[in-house]
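Apart from one protein chain that is not included, each protein chain of the complex appears where it belongs.
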Amino acid sequence: MKRMTGYYIAAIVAVVAVNSFAGVFRSGQLAVFLSLAVLAVSLDLVWGYTGILSLGQLLPFGTAAYVTARMATAEPSWSLAALAASVIVGAAISGLIAAAAFYRRLSLVVVGLLTLMLSLTFEKIANQWNSVTGGFNGLSGVPSINLFGVQLSAEAQDLAAAILAVTIIAAVGVVVSTPLGAVLIGIRDNERRMQTLGYNTIGLKIMVFALGGAVAGAAGWLNVHQTGFVSPGKFGFVLATNVVLWTLVGGRGTIIGPVIGTLVIGFASATLADSFLQYWVLATGVLFIASVILIPDGLVPFFLKLLGRPARPTRTPNLTTAEPVSYEADSSDVIAATNIDKSYGPFRVLEGVDLTMAEPELRCLIGPNGAGKSTFLDVLGGQQPHQGGTISMFGTDVTNRSSWQFARHGISRKFQAPQVIGSLSVAENIAVAAWSTKPTILRLLTRSWAADVGEGAMRIIEKTGLDDRRDTPAGDLSHGEKQWLEIAMAMAGSCRMLLLDEPTAGMTVEESLEAAELLRELHSRYELPIVIVEHDMAFIRAVADRVTVLADGGLIADGTVAEVEADPQVRAVYLGADHHAA
Amino acid sequence: MEALGIELLNGLGLFATLGIVALGLGIVFGLMGVINLAHGEFVMIGAYVAYLVQDGGLNYWLAIPAAAVVLFFVGSAVEMVLIRRIYQKPELTILATFGLSIVLRQLAEILFSKNSRKVSNPIPGATDVFGITFPTYRLVLIVVATLIVVAVLLLFTKSRFGLTVRAIVANRGLAESSGIRTSVANILAFGIGAAAAGVAGVLVAPLVSVDSQIGLSYLPGAFLVVIVGGFTRLWGVVIGAAIVAAVQTGVTHYVDAVWAQIAALVLAVVMLQLSRSGSREVTI
Partner (left out) sequence: MYKGSYSTRMRILAAASAMGFMMAACSSGSSEAENTEETDPTTESSTETEGTQSPELSGDSVKIGILFSNSGPAGVFGPPTANISELLVEDINGAGGINGRPVEVVLADDASDPEVGRQAMEQLLDSDQVDVVIGTHSSATREAVKPLAEAANIPYIYAALYEGGECSSVMFNTGEVPSQQLKPTIPWVMEQTGGKKWFLLGNDYAWPQKSFELAREYIEESGGEVVGEQYVPLGTEDFSSIVQEISDSEADLLLPALVGGDAIAFETQAVDFGIGQDEIARLANIYEENVLAAMGPEVTDGMYVSLGYFKELNNEVNQDIVERYSGQFDMSTAPIATFSSHIYDAATLYADAANAAETTETEAVLEAMQGREIKQTLNGDVAITESRHLTQSIHVAQVQEDGSQEIVETFPAVVPEETCEL
């Protein structure tokens, strides 16, 4: 926070210096470029923090510019009202686009095309709707910013617009440095993990788009006051791609990168183009290609890497052990899954599977390859929808709820291949998991950089040595460490049940026996129901209270380890299919 | 009745033009998931090839094989130098090919100046079709373009080569382990897509102004076709071209050309909304 305040003050000083010493032309130019930098930052928020490239960032920008132009020309003192309108309109437009894109689960490329097509449509409409938009010629003579009845002079406008732009950019910087920023990085890096932690990732992504739209709207307001006119080009292909170029070259996901990209490329073109005309245009094309191929992450991360610094400084959140949550004991079954059917297209994977767990127990789910074990675990965790049957957990019907709703109900999941958030540190991973208990936007924005972590998770990181590596980016951990980090994340929030898919994959015999011991400890200490999909019979013998056997999408046996091992049907299946496991 | 007949032929002409212009874009997108924003510039190069061939005193029709060869090499080179590095990141291919489009456009402007070039109509005059007089060149264009589109689509859907390419699309890793050289298939697919654009450029050149900006005016139309046809089917290019041509011709006839364009864009937006998965599985 301290460092950011420093940057902010430095930026304001620089702006004031330019306005005092560099002359009217440079000051005006700076204000225009800064208003465009705000636009680039709004794209950075969307692209850098959700991973989705929107080519339609001009939709909120241009619409806000037209709204502002109409309002301010009608009545100059409506300038601030126009700002409010711009922000609201911008947020609404981007939010709607995002809702359409995410609820319909459009692919990245389709979203890019959709937003581009929408932008082109808006450009045509702006060209056509003479009475409102001024058609091809646009609207001009827009007055300067009017603050509480004071009409700014041209010089004051340059300064005020630049300061406002820097302030908006700083505000975005503050937003992404809150816990919300870490959560957004989590969604970008590993959306499935975040859903499984209980985050409504679609809702959050729509919110980021809306926020990006609001910022783009503010940029449109600034830009139209600064340039004094608006024309259909505000939705045009040229500006749309320029914004992408600035963001790409500067470094997306860094906030400061796109600002640097906009200013450097803006001023460079304004100067160099004079002397080289068509060769300069050629050079910008080459720059585009070169930056995609050579520095796809952008200049800011590139230079940080050269300096040996991480692209994003990790901040170690303060982790404290949470008060254990006690659930009212009730008589309902822990799990009651009945008659589950699941198919992928024509392929039936599960057929009428039942699973009941009356008391918290440590249950292993076994079966030969292709029996449907992982799919069944996915259904139990809400990661995959199923076609038939019902699921009830702790007495609540959760049939076909989404993944994050299962998680909010206390159902925690660990995947076969460990799913952690690579660009966040170990401690941040744990904190993000713990924050999922109160995942509202307002709470994430305002909460401190600390987390109350479930006791089970704290025990895991202490016992596995992860505690000493709190600052390490999770992407740099070994495979086994990632396994434990993921289990710790699963237990960091309001975990009432663990679903584990092959937790010992890749572990040595010794390690897997230690794992068995730790899992038994967690189970008995917290009366935690655990369901484990496993192959390793030694491990299963060491942990399981009870074993359920699946084969060919159906349930064939259920009982203690000894009972199941003696079952002739099970023996037949295993001998026929999988010698190793038997 | 005659007016309807002519509008039908006009619609067919537009259908054939849109189809051949969008063909390469559809192949490259459908098979490789790459959005080639430089596709319009490939069309532009094709048009300049037609100009150079005619300017050099050669027969216009020689430009078709010439452009196909030139663009095949251009396309292959682009795949090998540029696209290959960024397959995994679809959004980066959008940006890289956008940069490429600027480079090609500026090179054309430097080489050929800003003035537009003239490609003369190789078959001037009109022919009677069922009592309707229609420009002969347009009739030939409808036939030639349709034949090329169908031939290329058959190549991809029916031939061994096409099956191989689609096998790669369906499962890159598996294809590689079964000994198929995926890199060669990629080069061929991109090269053929570019060659199709080049042929499109040759065919439209006698109808329009040949200048460095020509690609920009064709690209949105080509995208409309690919989107409306649905990117997951190669034959979607044909369906898309048919729908867009029908909408454009119909709205231009009953309302006007400006609304025709807006109507086509809105249609694309709606189709994108309806495209359920947007996934890249190619079905035929």
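Each chain carries a letter (A and B) given by its place in the written order, and its residues are counted from 1.
Just so it is clear, a contact is a pair of C-beta atoms (placed from the backbone, for glycine too) under 8 Å apart; a residue touches a chain by one contact, two chains touch by 3 or more.
This structure is a prediction, so every number in the text was calculated from the model and none was measured.
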Touch criterion as defined above, residue of B:T182, B:S217 or B:Q273 at the omitted chain: B:S217
Among B:L107, B:A126 or B:L155, which one touches the chain that has been omitted from the display? B:A126
For the full complex, which residue in A:G141, A:G308 or A:G345 touches the chain that was left out? A:G141
Positions on subunit B where the hidden chain makes contact: 3, 6-7, 10, 13-14, 17, 102, 113-118, 120-121, 124, 126, 133-135, 137-138, 204, 206-209, 211, 213-214, 216-218, 221, 248-249, 252-253, 256-258, 261
List the residues of subunit A that touch the chain left out of this view. 23-26, 28-29, 32, 124, 127-128, 134-141, 154, 227-229, 231, 233, 238-239, 241-242, 245, 265-266, 268-275, 277-278, 280-281, 284-285, 287-288
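Keep in mind that, in the parts below, only the chains that are shown with their structure count from here on.
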Mean-CA-position distance for subunit B and subunit A (Å): 36
Contacts from subunit A onto subunit B in the complex sit at residues 47, 53, 55, 100, 104-110, 112-114, 116-118, 120-121, 124-125, 128, 241, 244-245, 248, 278-279, 281-282, 284-290, 292-293, 296
Would you tell me which residues of subunit B are touching subunit A in their complex? 33, 35, 82, 85-86, 89-92, 94-96, 98-103, 105-107, 109-110, 220, 223-224, 227, 231, 258, 261-262, 265-266, 268-269, 272-273, 275-280
